[in-house]
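Okay, so here's the structure we're looking at.
The complex appears here without one of its protein chains, the remainder shown in place.
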Amino acid sequence: MVGSPVLFVAIPLLTAFLIPLFAYIWKELVRIIPGIVILYLLVLSVSLYGQVLREGTIVEQIAGWAPPWGINLVFSPFTGLLSTLMLFMAFIIWMYSYRFKNIDFEPSKKYFILLLMLVTGSIGIVLTGDIFNQFVFIEIMSISGYGLTAFYVGRDSAEASFKYLIMGSISSMFLLLAIILIYSQLGTLNMADIASKAHLMKPEFKILALIFFILGLGIEAEIFPLNGWAPDVYSQAPGPIGAAFSGIVVKAGIYALIRVIYTLFDVEGSLQFLVIIGMITLIIAEMAAIRQDKIKRMLAYSSIGQMGLVLVAFGIGTHEGVFAALFLMVSHALIKPLLFLSGSYLVFNSTEKSIKELNGLGKFMPLTSFLFALGAIAIVGLPPLSGFWAKWSVLTAAANSGMLLVIGLVLAISIVEIVYYFRVVNRIYFFKKEESVVPKIPTINAKFAMVILAVIIVAIGFYPDLITSYLHEASETLLDKGNYIQNILSVAQQVTQ
Amino acid sequence: MNSIVIIFLIFLAGAVLTYIGQRLSNILGSSLFLLTIFAATAQFYLRVNTGDIFSFSLNGLEMEWGITPISWLFSLIVLGLGSMAAVYSISAMKAKERLGYFYFNFIMGIFSMMGILLSRDLVSFFIFWEIMTWSSYMIVIYEGRSVQKVGIKYFLFSAIGAYAMLMAIVIIYSQVHSVLIEDLVYSFSSFTLAYKIWLPILLLTGFGVKAGMMPLHVWAPGAYSHSPMAYSSLFSGALSKMGVYGMVLVFSMLITQIPEHLLIREVIAWLGALTAAIGTLWAIAQDDAKKLLAYSSVAQLGYIITGVAVGTELAMLAAIFLAVLHALFKGTLFMVVGAIEKQTGTTNLTEVTGLIRKMPWTFIAALMSIIALAGIPPLGGFVGKWMLYEALIASDHYILVVLIFFASTAGFLYCYKFLFGFFLGQEEKEWAHVKEAPATMVVPMLIFSVLLFVLGTFPGLLLKPIDIGMQELGYAASEGHYWTMSVLFNEYGNAIMLQPILYAIIAIFLFFLVFLTAKAFKGTRYVSTKDISSSGEVPGEFENLSFKENFFQPFLRAVEPVMKRQIDWYYTLVGNGMEALFNFVRRVYTGNGQTYAIYAIVFLVILLLLKSNLFG
Partner (left out) sequence: MDQVKFDISLIEYGFFISAILVIMIGLYGAMVKKSLIKIVIGLSILESGVNLLLITIAYVQGGTAPIFSPGLLKDMPLTVENIKALGAGMVDPVPQALVLTAIVIGFGVTAVALALVIRLYRHHHTLVIDEIKNLKW
C-alpha cells in the first residue's frame, strides 16, 4: 500500500496550522509548502486510485475503531475519482495563486492556510463514511470559505461572505437536525450502517430526514432557491477562489447530496425530485446570467446552472445518467476554473470587474483571451471540446430514459448560454479597448496553470475515451449500494473475529 | 493510414501551420494556405474512391467515415469552389489585417464541410457541422465590432438549428443504439409514428437554418454580406449547400419511409417557394450589391429546397443540378463584387457605374453568371430551372410553379440592376482610375464562367454523376437516366446535349452582340448622367434620377404589403421579450441575505407540504 486515505485529511490540516511556523524559517515557504503538500497528495491520490481500480475499494478505519462504531474513510473508484479531480484542481489553483496579485506576506499566509483547509474539507466530505464526520468537514470547508470570500478588503467581499455565513449556518442547522433524526431512529452515524438499516426507519421520519438533508446539502450544492449566496461569493472572492468554489467546493456539495440520495436512503421519488429541482436551478440560473454586467457574476450563474444540469443527470438514475453526471462534473471542473482564472486576469486591474472592461483585450492579452474564448466555447458544448461530450452523455442518457422534455429544455437553455458567452467573447476580440483599462499580463505560473487546463479540455474533446472508462467504473461503484455496505461492514466483521 | 484520415490531417495541420506561417511572413502564410487546400483536393481526387471506409470507436460510439456518390458530388462543390475561392482570396485579402485568422478559419471551413460529406454517422456529422458553424461565424465577425450583432444572430440561429438536430440525433441513438446513418435508415420504419414525423422535422429545422429556409433565413442576408467577399462566395455557394445536402438525405432516406410523407413535403416545398419569392423581392429592394446577392442567395436556395422537398426523380435531379450551378454562379458573383469592392472601395449600385471598359473580364464573368442565375439559355441555369418547372407541373404543384415562376421573373429585375448598376451606364470621372482586378482574382471567375457555359451546353456531364448519386439514395434505377424524363432532353435534344436549342440561342446571342457592337460604334451620345429615369413617378426636385436609384419603385410599391415587415422584426420582438422576462426573473436574487434565509424556510415548507406528492 502506497499510503492511507487518512493522509488526505491529516496532512493538509496539519500543514495548514504549521504554515505560520514555516513563515519564521523562510517567508517564501508559506507559498511553497502548500504546493508541495498538494502535489504529494495528488500523486498519492493517483497511485491509490490505480490501486483501487485493480484491487477494489480501500476502507480506512480511524484509530482502529471498526465501522459502524468508528469513523472510516472510503476510497472507492467513485470517491477516488473525485478526490483526484479535486486535488488536481487544487494544484492548478495553487500554481495560479502563487504570486497572484503580489499578495503581501501576511495575507498570503492566511490565504494558503484557508486554501489548504478548503481542500481538506472538500476531500474529507468525499472520503468520509460517517455522516457526522461529513458535517464536520462541511463546516471546515464553509468556515474557510467564509474567510476566503472576505479575503480582499475594500470590495463588497464581507457582504458576500456574511450572506454565505447566514446560509451556511442554516445549512448546518438542517444537517444537524437530519443527523439527530437518523441517530434517534437508528442509533448509528455510519453511512453504510444507515444504508443497510434504512428500511427500519419509520417512513415519515425517513422522508423528513431526507428533506432536512436536501435543505442542508442543497445550500452547499447550490440548488434553487438556496443558492442566493453563490453569485455574490463567486464574484467577490479572489479569482482563484472563484475557481476553487466552482471546481472543488460545489463538487463536494453535490457529492454529499448524491450520497444521501443514492446510498443513504432510497426514497421513491427522490430521483424525480433531483430532475425537477436541477431543471429549475438550471433554467433560473441561466436566465439570470444573461443580463449580468459583471463578468464573475455571470460565470457564477453559469456555474450554478451547470450544477443544476449535473443534478438532472444524476436524477436520471440509470448507469448512463450517473456516467453523464460525472462526465459533466469533470468537464465542468476543468472548464469553469479555466474561465475564472483567465477571466480574473482579464479584469485584473479593474475595480468594477464589469464585462465592458473586457472590450478589445484580445490584442493586449492574446493568450489569456484565447483561453477564455476556448473555455467559453467548451462550456456551451461546442464540439470538439470536452463540454460537447459531457452534454452529449447527458442528452443520450435522458433520451434513453425517455425524458424528451428534459432534452428540449436543456438544449433551449444552451442557446441562452451561447448568447451570453458569445457576447463576452465578441467584446474581447472585436470591440475597442476602453481607455481606462490597464491590461495585466499573467505571471508565468498562472499561464502554465491555465494552459494545462486548456490542453486537457482539448484532449478530452478530441479523445473522450481518455477518461470514460474511469467514469464508467465510478458510476458503477456509486450505483452498487450493496457492495458499498458490504465493503465497509465486512471490515467490521474482520475486526470482531 | 486511411486516405480519408490523411485528408483530415492535411487540413488540420495545414490550418495550424498556415496560422503560424502567416505570423512569420505573408508569403509563407499564403503559400501554405494554398498548398493545404490544393494538397487536400489532390489527395481527395487522386486517392479516395467511393466506397472507402474508415471506422473507429469513440466514447463507446461506433463511427464511420466514408464516401458515397452523393457526397462525392457535393465535395465537387466544396473543393472546387473552395480551391478557387482560396486562389481568389490571396489577392482579394491582400493587405488586410489578421490574415492568419482568416486563412485558419477558411481552411477549417473547408475541412468541416468535407467532414460533413464524409461522415457516415450522425455524431461526427454533428461535430463537423458545429465546426463549420463556428469557423464560419469567426469569419462573419472578421470585420469587427460593427458586425457583432450580425454574428450573434447567425450563431444563434445556427445553434437553434444545430440543437434541433442534436435532439433528433440523441433520440435516434436511444432508439437505434447506433449512430450510423445506414442503421438509422434501416430501422427507421420500425419507429413509432410520432418519432417518424418529429425526427425529420427536427432534422429539417437544423438543415433549414443553414440552407436559409423561411422563416429561419433571417441570419443569411447579414452574414453573407458582411463576411469578406472571398469567403462569401464559399459561404453562399458551398456552406449553405450543406443544408441542402442534409435535406437531400432526409427527404430521400427518411421521409420516403413515412406513409404521411406528403404533408411534410408540401410544407417544406411551400416554405422553399415562399423563400424564393420573398427573397427575390427583398433582393430587388437592395441598393448594395452585397445585400442584393445575399438576398438572391436566399431566393435561389428556395428553389433548391422546393425541388428537394417535392422529391420526385426529376425534381431532385433539378434541385441538385441547381445546387451545383448556384455554387458556380453565386460564387462568381460574390467574387465579382469582391473585385469591384477592392478596385472601387464601394459596392453601392447607385454609386458605381460604367465599369464595363475598366473591368472587362470581370464584366464577362458577371454577365455569364447573371445569365445562368436568371435561367436564360444557353447557360446551365436554364436547364436546371426548366427541369424544376417541369417536375413541379408533373407532380401537380401548379401554385408552386406560379410562385417560383414569379420569383424567377422578378429575379430578372435584380439581375438587371446588378449588371446595369456596376458595368453599364455612363462612365463617371469618379471611377476613371479604376483598373481591372489582379489576375488571380479574375481567373477563378473566368474558370467558373466557362464551367457555366459548358454545363449549360453539356448538362449530361453533371447529370450523370447526380444520376449515380440518386440511385445510391434509393431512387429506382429502372428508368435509366432520369433526365430523359424531361421534355427538354426528349424533344429538343439527345440525352446529353441541347444542340438545336443551343445553336438557335447562340445565333440570337451573337446577333445581339453584333447589333450592340455596331450600335456602340456609332459613337456615344452624352447626356447629363443623373436625369435618365423616373419610372413614371413624379420626380422630386433634388433627386438622383439615374436608372439605378429607386428604379423599381412602382413594382416595389405594388408588392409593399408583402414586404412591410421583415421577419427579423418578430424575432427581435420575441428576443426582447425574453430578455425582459429574464431580467425580471433574476430579481429573485434580491441581494438581501435574510431573504435568502427566508427562501430556505419557504422551500422547507413547500417540501413538507408536497412530501407525499414528491416522495412515495
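The first chain written gets the first letter, and so on, giving A and B; residue counts start at 1 in each chain.
Here is the rule we use: contacts are C-beta pairs under 8 Å (C-beta built on N, C-alpha and C of every residue); 3 or more make two chains touch, one makes a residue touch a chain.
Fair warning: this is a prediction, and the values are worked out from it, not measured in the lab.
**Student:** Have a look at A:Ser45, A:Ser235 or A:Asn400 and name the one touching the chain we're not showing.
**Tutor:** Per the contact definition at the top, the residue touching the missing chain is A:Ser235.
**Student:** Please identify which residue in B:Ser25, B:Ser189, B:Thr409 or B:Asn592 touches the non-displayed chain.
**Tutor:** Within the whole complex, the residue contacting the unshown chain is B:Asn592.
**Student:** Using the touch definition from the top, which of A:Asp156, A:Glu204, A:Glu268 or A:Asp465 touches the missing chain?
**Tutor:** A:Asp156
**Student:** Any idea which of A:Gly147, A:Gly218, A:Gly278 or A:Gly360 touches the chain not displayed?
**Tutor:** A:Gly147
**Student:** Suppose we count only contacts with the excluded chain; which residues of subunit B make the list?
**Tutor:** Subunit B touches the missing chain through residues 586-587, 589-594, 597-598, 601.
**Student:** Residue by residue, what part of subunit A touches the chain that was omitted?
**Tutor:** Looking at subunit A, the ones touching the missing chain are residues 132, 136, 139, 143, 146-147, 150, 153-154, 156, 158-163, 165-166, 168-170, 172-173, 176-177, 179-180, 183-184, 189, 231-232, 235-236, 288, 291-292, 297.
Note that in this section only the chains that are shown with their structure count from here on.
**Student:** Give, as an integer number of Å, the spacing between the C-alpha centres of subunit B and subunit A.
**Tutor:** 45
**Student:** Which residues of subunit B touch subunit A in the complex?
**Tutor:** My answer: residues 58-60, 123, 126-127, 130-131, 133-134, 141, 144-145, 147-148, 151-152, 155-156, 159-160, 163-164, 166-167, 170-171, 173-174, 579, 581-583, 585-586, 588-591, 593-597, 599-600, 602-604, 607-608, 611, 614-616.
**Student:** In the complex of these two chains, what residues of subunit A are touching subunit B?
**Tutor:** Checking each residue of subunit A against subunit B gives 162-163, 166-167, 170, 174, 207-208, 210-211, 214-215, 218-219, 225-226, 228-229, 231-232, 267-270, 272-273, 284, 287-288, 290-291, 377, 382-384, 388-389, 392-393, 395-396, 398-400, 402, 404, 407-408, 411-412, 414-416, 418-419, 422-423, 426, 429-432, 463-465, 468.
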